[in-house]
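Complex shown without one protein chain; remaining protein chains in place.
For reference, chains read A and B in written order, and residue numbers begin at 1 within each chain.
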């Protein structure tokens, strides 16, 4: 199981690093800036989760994370003009990373005997906060605050995971089902252009 | 006493959540964005204080905080067109929250046997950093860096609290007096439009 979580973390970090690097490239940062934004995107969520729990952050003793980020950032810099070609698989992997990171966050909450609502919160922090920190770093309002069902997919995935555990669904189904569920919500949200119900009136309300 | 600190934290979080949600609504974030900005505003100061002390953050084992934030954020979304009506009581409660959070921050510094100056710093971090993080999240320069006696009220309140403890003023007076003092400074600052002395010359200096 250790090795599966490990694999998840490394491959999720790789995908998130690419997405972070692409946004840094759009902002025309220099190679070091691209690298650091990729790093923050990839490990930011899990790092904040560990900090909130007053634990040493997960990548201190695991250099494979560093190499995954480095590989993702370099790949993004090399292929930057061709990444449109990869945008569909990228979207899928990003949703996969979101689902996987959410599950690991919830698991760590459970290991610390935290309340269910806090476990879901930690799952969401792990899944989405890398992207939030990335946006703060490149000086824009975090996109997940403004559009699409993203954090919501993470919250629902975390909720389903806890539910399946309650129902004694065995491993690995209890983990695989919420990850697939999270991916499906993301796919559906983008395909059907669903957002959260707006709390604002039409444009003349602005 | 536990229950009073608990009550303070919950009611302070509720008020700060409303203020955070209102700013997020002005920036037209979606409901999830409003909720997360409300959460950061409400618990950000105490969270940073706990992180600096390498302690698990205070809301990990206390879900009442989550519900207070949720209630504040929903209230703000529902009443968003009528909140002008509440602006005066809100201002008062915000000042109350500032005073109360400052005292809890100083107390936690004292419990850790820290120097007086560090205790006051932790009190100020607890009182004002939720608002700073809120502003960073919605991509504006923190307002407390630019106007009004806000952090200064927190610093003076923390200082008075330490002074009263030194003078062996008993509980709860040693706590109530600096909270009232903080509120009065805030009221006076806004009523008389007092700011910190400017270090800039007139406009043609710009």
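Basically, contacts are C-beta pairs under 8 Å (C-beta built on N, C-alpha and C of every residue); 3 or more make two chains touch, one makes a residue touch a chain.
None of these values were measured; they are calculated from a predicted model.
Among B:114, B:163 or B:177, only B:114 touches the chain that is left out of the view. From the set A:8, A:22 or A:137, the residue in touch with the chain omitted from the display is A:137, counting the whole complex.
Among A:8, A:25 or A:68, only A:25 touches the chain left out of the display.
Among B:144, B:162 or B:183, the one in contact with the hidden chain is B:144. Touch with the hidden chain on the side of chain A covers residues 24-25, 27-34, 36-37, 47, 50-51, 54-57, 59-61, 63, 66, 77, 80, 136-139.
Taking the complete complex into account, residues 51-54, 112, 114-115, 117-118, 121, 132, 136, 139-142, 144-147, 151-152, 195-200, 206 of chain B touch the chain not shown.
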